[in-house]
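Down below is the structure, laid out as structure tokens.
Left out: one protein chain. Kept in place: all the others.
Up next, chain A:
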Amino acid sequence: MNIVVCVKYVPDAQSDRTFNEDNTTDRDNVDGLLSELDEYAVEAALKIVEAGEGEVTVVTVGPDQAADAVKKALQMGADKAVHVSDDAIHGSDAVATSLVLAEAIKKIGSPDLVLTGLASTDGTMSVVPAMLAERLGLPQVTQVSTLEVEGGTVKGRRDGDVASESLEAQLPALVSVTDQINEPRYPSFKGIMAAKKKPVETWSLADLGVDAGQVGLDAAWTKVESFAARPPREQGEIVTDEGDGGTKLAEFLVAQKFV
């Protein structure tokens, strides 16, 4: 069983995220990390391989620093990594990101399973997995909170607003997992040491045969026209409960016409 896991390098949500002058996300002046939601996908892949056999390859499309994100996945136990990095990719939208990822996955080989997270923690669109499935012609078993792989079939449960759905597809398939699926492991000391020796290949667009004109800011099908920091919320009134906190809360709600 060969599994490819797509992992994204993102600005840390705990630090001040902002934009560059060209309206792209600032990825240089902020700490970056492996998108937390992709750890669930890495964990799911490791579990499947540990229960049988196979190999886990992680792939990321991102700037030089994205190598750090990949390292975390290797420390968790993934076998090898591919880092697609090329200046021309700067400012790519989800459509172009999915194109580069699809070509990288094809070059890695024909995996039995492509795994992704639910959403990145920066763009948070939750669309790259479906775009990848469309491009690779794979069935999509997406946003699942359970996952079983057995005898060439993948099964999972998708919890929607109105219903829970049981999904099933033949391998090869594309699967995205939610944060309900497992508890991602912390890298062990052994894992951290072992990761240092694991292969990381760095590919350019030329290595993938992708024309630079198909990606990047100028080729994006969506354009961020402007950005503005949300005005800080004016600090509201804060009262300490001295036996009348509930009454004061109700008074506020009445004054604001919620009652």
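As a convention for this text, a contact is a pair of C-beta atoms (placed from the backbone, for glycine too) under 8 Å apart; a residue touches a chain by one contact, two chains touch by 3 or more; residues count from 1.
Everything below uses one rule, namely that contacts and distances are computed from a predicted model.
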Which of the following is the UniProt-recorded protein name of the chain this complex doesn't show: "Urea carboxylase-associated protein 2", "Cytochrome C oxidase subunit IV family protein", "Peptide/nickel transport system permease protein" or "Electron transfer flavoprotein subunit alpha"? "Electron transfer flavoprotein subunit alpha"
Which residue from A:L118, A:V149 or A:L205 sits in contact with the chain not drawn here? A:L118
Contact residue for the chain not shown (choose from A:L46, A:L147 or A:L167): A:L167
Hidden partner chain, residues of chain A it touches: 13-14, 17-19, 23, 37, 93-95, 98, 118-119, 121-122, 124-131, 133-135, 137-143, 145, 155, 158-170, 173, 178-180, 220-230, 233, 235-241, 244-254, 256, 258-259
